[in-house]
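Excluded from the complex is one protein chain; the other protein chains are retained at their positions.
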Amino acid sequence: MILLQVIVGGLLIGAVYALFSSGLTLIWGMMNVINFAHGEFVMLGMYAAFWAFTLAGLGPAAFAPLAAVLLFILGVFVYLALIRHVMRGPMLAQILSTFGLLLLLRYSAFWAFTANFVTLPDDLVGASINLGGILVSAPKLLAGVVAILLTAGMHLLLTRTAIGSQILAVAEDRQAAMLMGIKPDHMQALAWGLSGASAGIAGALIATFFPISPTVGESLTIIAFVTVTLGGFGSVPGAMIAGLLIGLIESLSAFYFGPIFQDVVVYGLFVVILWVRPHGLLGKA
Amino acid sequence: MPRKPIIGWLALAAVLIGFPLVFTGAYYEQLAAFVILSAISASAWNLVGGYAGQVSVGHAVFFGAGAYMPLLFYKLWEASPLLGFPAGIAVSVVIAVVIGVPTFRLSGHYFSMATIAVAELIRILVSDWDFLGGAIGLMGPATSRGWWDLVYRSSVPYYYIFLAVLAVLLYITHRMERSRLGYYLRAIRAGERAARSLGVPVSRYKLYALMLSAGFTSLAGSLYAVKFGFVDPGSTLGILVSVQMVVMAALGGAGRLLGPLLGAIILVPLQTTTNTFFGGAGTGLAFILYGGIIMLLSRFEPGGLLELWERYQARREARMAKERALVGAGEDHAA
Partner (left out) sequence: MKTWLVSAAILAGLGLGSAAFAAEDVKIGVIMPLSGNSASAGKADLAAIEIAAQIVNEGHPELKGLPIGTTPGLPKLGGAKLKLIEADHQGNPTEGQNQTLRLITQEHVVAMEGSYHSNVTFTATAVAERYGIPFIVGESVAANITSRGFKWVFRTTPIAGDFGNAYMEFLGDLKKAGHPAATLAIVHENTDYGTSVGESVRDAAKAHGLDVVADIPYNANGADVSPQVLQLKEKNPDAIVFVSYTADAILYMKTMKSLGYKPKLVIADDAGFSDPAFIKAVADISQGLVNRSAWDIGPKDSTTWRINEMYKAKTGQTLDDTSARGMQAMFVLADAINRAGSTKPEAIQKALQETDLKPDQLIMGYKGVKFDQTGQNILASTYLIQLFGSDYIAVWPAKSAQHALEYPFKGWN
């Protein structure tokens, strides 16, 4: 029974990992740009939810879309003002620019919202749900369900719509896409917007059960890197599977070996996977 | 081509050697020592990150190995920390091989991600390993028992020790630039596939660069440990230690001999000064400025500041050459 509870807990947190990693994999796979500031996007999504609740009393159904819109705008802006100019430069400049962005966003939040932790009320989404003796935290369940919907939605958008195939065309071959009349700039700005929006939704939902502070992005970003690499750069379903897998492994190893070993197991596995299957679970070679 | 390189080198050496004589005061001396120490680790990173173009974001592993070993030797046997220096280098080179052999088959971000993961893995293991002092860390000798402890009250002796190590490292790098290793690494950076088709043993040479880089980064860590007399996982193995090396090298100019030194000369005083001015207020302004500056630099000067300087030099020389040509000296100077 308790084992089942551990597994459910792992899958729930894994879905959360998948949720905040989906946006990162999109731009990483598509543009080969690592966004070190992705965790800060999620952090801003959390604050958007907090302020929407505090100032206007909005609930998750309203503040999650609001966070998505705000972060979409930020994503597009970051692309236009910064990424567009560094993405064809040396890889080092890309790393440097998003690292600078990370500090800028983190400490702007620090300046604006102070370092104090804030939280949303515990009952915003609801208490735990009892499924035949297994207790499922409602906020995490909501985050998990949205993660699956969002992943599916993004996957469908990329594979089944005209816009999606244009985005993928730019990712495959920029020159060819231009010859076909696709404007790479627009598609890439759109991809950054989508990445931001999914980070915004992720942040807003994580905020319903996790304390919010300007430095919260720090621990999230590294997990997102591992998730994305494991899933395969650019593979949205890959990130979903990798997220669930990491959550599960973390949970089981924390329960059986102790929580300090959960990261050891995850990073160790990550290194091994890079070795034997360098392009991730669902990535293309 | 600079026409009189010797003069430039002598001037640089004179400024670096004379600096602590002009700017006295314990705080400036410590700051200056820290600039040179940072320049050593960033220059060591530059060997693989700059010349070979393999962006490691996990060099803290090597720095940490170098930092822990001297104090471990002291803790276990009350030995001179100096004896830990070669041990740290040996451990680092072994780790370099362990990371390098599997990941150098990959390119681009995979290597970066693998280095982050290995560094974090080791940081976590060390934090929970009592033998290495766990989360609390290790300390060195509080007072000097002899010259072999390298314990000095003042930062000035450290400054000159660091400067000597930096000089050796830069000399080796300079020689490497003109050696086969240097040519191969540049070929690899320009394009691995092309390099491979030209017969360059790509993986092997990337590994050589990483081993050399790891050894010197470890040395920087050992110097840090004797200077500060204390190591703990966060300050020697944390991801920020790695990022700091990347930022300094990239800011000055990665893959250029003096790029990391220039980056350290700008960045270390900038960080300390902004923290001195704005840190006490606790608004995070120091980091907003720091983040903003590196973001703007990578946006507008992605090749680093040395590239900007070289462009300016090239333009000036072109103009001078043109003027000379107009005057009719008739000399055959290329810009």
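Note that the chains take the letters A and B in the order they are written out, and that residue 1 is the start of every chain.
We take it that contacts are C-beta pairs under 8 Å (C-beta built on N, C-alpha and C of every residue); 3 or more make two chains touch, one makes a residue touch a chain.
What you see is a predicted model; the values in this text were computed from it and never measured.
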>> One chain isn't displayed here. Which of the visible ones does it touch?
In response: A, B
> If the hidden chain were put back, which of B:Gly88, B:Gly229 or B:Pro302 would touch it?
Replying inline: B:Gly229
>> For a quick check of understanding: of B:Ala195, B:Leu258 or B:Leu297, which residue touches the chain that isn't displayed?
In response: B:Leu258
> At which residues does chain B meet the chain that is not included here?
Replying inline: 8, 11-12, 15-16, 19, 23, 25-28, 30-31, 34-35, 124, 127-128, 134-137, 139, 142, 153, 228-230, 232, 234-235, 258, 262, 265-266, 269-270, 272-273, 275-277, 279-282, 284, 286-287, 305
>> Under the stated touch rule, tell me which residues of chain A contact the chain that is not displayed.
In response: 2, 5-6, 9-10, 13, 16-17, 107, 110, 114-119, 122, 127-128, 135, 137-138, 209-211, 213, 215-216, 218-220, 223, 247, 250-252, 254-255, 258-260, 262-263
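In this text, only the chains that are shown with their structure count from here on.
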> So, what's the distance in Å between the C-alpha centres of chain B and chain A?
Replying inline: 32
> Which of the residues in chain A come into contact with chain B in the complex?
Replying inline: 28, 32, 34, 82, 85-86, 89-97, 99-108, 110-111, 115, 214, 222, 225-226, 229, 233, 260, 263-264, 267-268, 270-271, 274-275, 278
>> Under the stated contact criterion, what part of chain B meets chain A in this complex?
In response: 49, 53, 55, 57, 102-103, 105-106, 108-110, 112-114, 116-118, 120-121, 124-125, 127-128, 239, 243, 246-247, 249-251, 254, 282-285, 287-288, 290-300, 302-303
